[in-house]
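Only a single protein chain was left out; the remaining protein chains are all shown in position.
Labels run A, B and C following the written order; every chain starts at residue 1.
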Amino acid sequence: MNITTIVHITGFALILIGFWGMLTQKNMIKIILGLAIVETGVQLVMVAFGFIDGRTAPILDSAVELSKASSLIVDPVPQALVLTAIVIGVAVNALMLTFVIRLYQQKKSLSINDYKDLKW
Amino acid sequence: MELQQGIFILMGLAMIIAAVLAMHVKDLISSIIAVGVVSLFASILYLLMQAPDVAMTEAAIGAGLSTLIFLYALHKTKDVEEEND
Amino acid sequence: MIKRLIPLLLVISLFFILLKVATNVAPNYDLTGVAKTYAEQGASDLGAMNLVTAIVVTYRGLDTLGEVTVLFMAGTGIALLLRRKKKKNDSGIKNRAASEILKTGSKLLVPIITMFGAYIFINGHLSPGGGFQGGAAIASAVMLMFLADSSFKINHKVFVLIESFSGIFYVLIGVLGLVILGADNFLDNRILPLGTFGTILSAGTIPLIYTLVGLKVGTELASILDNMKGELE
Partner (left out) sequence: MVNPIYIIAILLGLGFLLPSINKAGIKVTVTIFFLGIIAVTAISYQWLSAFLIDGQQAVQIFTAGFKPPMSINLQMGLNEAVLITLINFGALLGAIYSFKYFAENGIQALVVFLLFILGMNGLVLTRDIFNIFVFLEITSIATYILIGMDLRLKSLSAGFKYMIAGGIASVFLLLGIILIYSKTGTLNLDGMIAAVSAAGSSQILFVGVFILIFSVVIELKVFPANGWALDVYEGSDTGISAMISATSATALLFVLYKVLPLASIDLTKMIVIIGVLTFVVSNLFAIMQKSTNRLLGYSSIGQIGLLVFVIASKDILGDNFEKIFFGLLISHFLAKAGLFWLSGIVKAEKIQDWVKIKKHPILIFMFGTFILALMGFPPFPSLAAKWSLVMILAENGSFLWISLVILASILEVLYLFRWFGYILKLEDSEEKVEKPQHQLHPVYIVTLLLYVAGFYITRSFDAGLSINFIPLAFVGILFLIDFLPVYIKNTLVMIAVSYYGYILVPGLDTLKLIFALIFLVGGILTFIPGYSVKGKRIGFYPVAAMMYVGLIGLIEAETFFQFFFAWEIMTAGSYFLILRGKRSMSHALSYILFSAGGAYLILFGFALSGAETGSILLTSLSEVHIYATMVFILLALGFMTKTASIGLHIWLPGAHAEAESDVSPMVSAVLLKAGVFGLIILFIAMRNNDVSNLFYILGWVGAITALLGNLIASFQEDAKKLLAYSSIAQLGYILFALAIMTNVGWLAAIWYSITHFLYKALLFLAVGAIVLKLKTHKMYEMGGLIKKMPMSFISVLIGIIALSGVPPLAGFGGKWLLYNAFILKGWYFQGAIIAFSGVVAFLYLFKLIYSIFLGPIKDKHRKMTEVSVWYLIPQYLIIATLMVLSSKPRMILEKVGLYFKEILPENTVVWNGDAASTFVNGKLFGVWDPFYIMIIVCVMFAVLLGFLLFASRKATKVEMFNIVYSAERPESPQTAHFSYNMFSHYRKALGFLVLPLVTNFWNFITDLFHSSSDFFRKFYNGNAQVYIMHIIGFVVFFYFILNGGIF
């Protein structure tokens, strides 16, 4: 098994575990944790797509000869994307948590089943 | 090469176990810590995958800050009760 | 049990979708497409050693501007949602005082961490890390202050000013590209000379932008932490 596949499988497993948590856990904080795990999984998968075995980081320091850079480094694009994705993910999670805090303040419950006032 | 793969598999397994734990332990604090651990391992994997920028970000923001925010939120949803009785 | 059955079915179904991906991915052996172009031209185009930084700050600068916006907005939103009571005295009597060791330790550490953060974002174009990582480091310094001194308060006015102006300057640098170089040069880093490859003062505006981003992200993350920690209205 090559490394890309190993990381992919890890990432996918995290995605599935995260979704499983989101679908079964009643605690809203845990649901957000589930989402965070899914996000981590997706980010892992993304970086793995850019990985090329035996190459170095996309930093063109003395170790990398400029003219041969394209055959020496891993794909920098997924890394750039993941960088953005991580920050955005954390921002969203933090915002979600503030919603939970405010919800909790009103009903004194963290269970998702208690917030079904709007329906049909 | 075998060693490298072994490390990856081991790390992956550890992450999966941490994730499962995070979803299945009752205690929310442990759960949050477990997710933090997943992130931490992820950042190591990033480093191993020649993505040092991502690794730093994941470690600082994904594992560190994020965990802290979760803990704060947890704290808030516990002690509000005491404050606003 | 039925309640578990549906989620189980859904997760298994998702598993099959992902399995299809996992079984069909062949490991890369070469750079293709745009990545190859970046690798070949990145250094000469932008003068940045760290290609990820080059992509993040310049090639895909609009994304990063958006990313900063997201963080800014999340911070704003959290402040808005967790607005505090003005009257209540936040004296922190309830909180235990931190231990002496922690206090002293943090007094020592905070400047070092802050410096480290600044180092990270200033060197973003040369080494791993950049505005976001540096900002996070600064935020963790602030965090340490919270831990060390429960009555510690961040100076909101200063923070807001730093946040605002680093953001505005970021946009202005982008707009300068339009003004100086032309309609297609928003966020172009080449409005400043590219300098000598591999030195601090190189890669055009990249260090400048990353400094602004670092300041902005640092203050924003710190504000978020502060808001999460504070008491509710």
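The working rule: contacts are C-beta pairs under 8 Å (C-beta built on N, C-alpha and C of every residue); 3 or more make two chains touch, one makes a residue touch a chain.
Treat the numbers as computed from the prediction; the structure is a model and nothing was measured.
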For the chain not depicted, the shown chains it touches: A, C
Which residue of A:Val45, A:Ile59 or A:Leu72 touches the chain not shown here: A:Val45
Hidden partner chain, residues of chain A it touches: 15, 19, 22-23, 26, 28, 31, 35, 38-39, 42-43, 45-46, 49, 77-78, 81, 84-85, 88, 91-92, 95-96, 99-100, 102-103, 106-107, 112-113, 115-120
Missing-partner contacts on chain C, residue numbers: 6-7, 10, 13-14, 16-17, 20-21, 23-25, 32-38, 41, 45, 58-63, 65-67, 69-70, 72-74, 76-77, 79-81, 83, 160-161, 163-165, 167-168, 170-172, 174-175, 177-178, 181-190
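Here is the rule we go by: only the chains that are shown with their structure count from here on.
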Geometric centre distance via CA averages, chain C-chain B, whole Å: 19
Gap in Å, rounded to a whole number, between the CA centres of chain C and chain A: 16
Rounded Å distance between chain A and chain B, as computed from the means of their C-alpha atoms: 11
Touching two or more other chains - residue numbers and ranges from chain A: 2-3, 9, 20, 24, 50-51, 57-59, 73, 79, 83, 87, 94, 97-98, 101, 105
Chain C residues counted as touching two or more neighbouring chains: 50, 52, 128, 132, 224, 228, 232
Parts of chain C lying in touch with chain B, wherever the complex brings them together: 50, 52-53, 120, 128-130, 132-133, 136-137, 139-140, 143, 221, 224-225, 228-229, 231-232
Complex contacts: residues of chain A adjacent to chain B: 1-3, 6-7, 9-10, 13-14, 17-18, 20-21, 24-25, 27, 29-30, 32-34, 36-37, 40, 43-44, 47-48, 50-51, 55-59, 73-74, 79, 82-83, 86-87, 89-90, 93-94, 97-98, 100-101, 104-105, 108, 110
Touching residues (chain side chain C, partner chain A) in the complex: 3-4, 6-8, 10-11, 14-15, 18-19, 21-22, 25, 27-31, 34-36, 38-40, 42-44, 49-52, 54-56, 60, 63-64, 66-67, 70-71, 73-75, 77-78, 81-82, 126-128, 132, 198, 217, 224, 227-228, 232
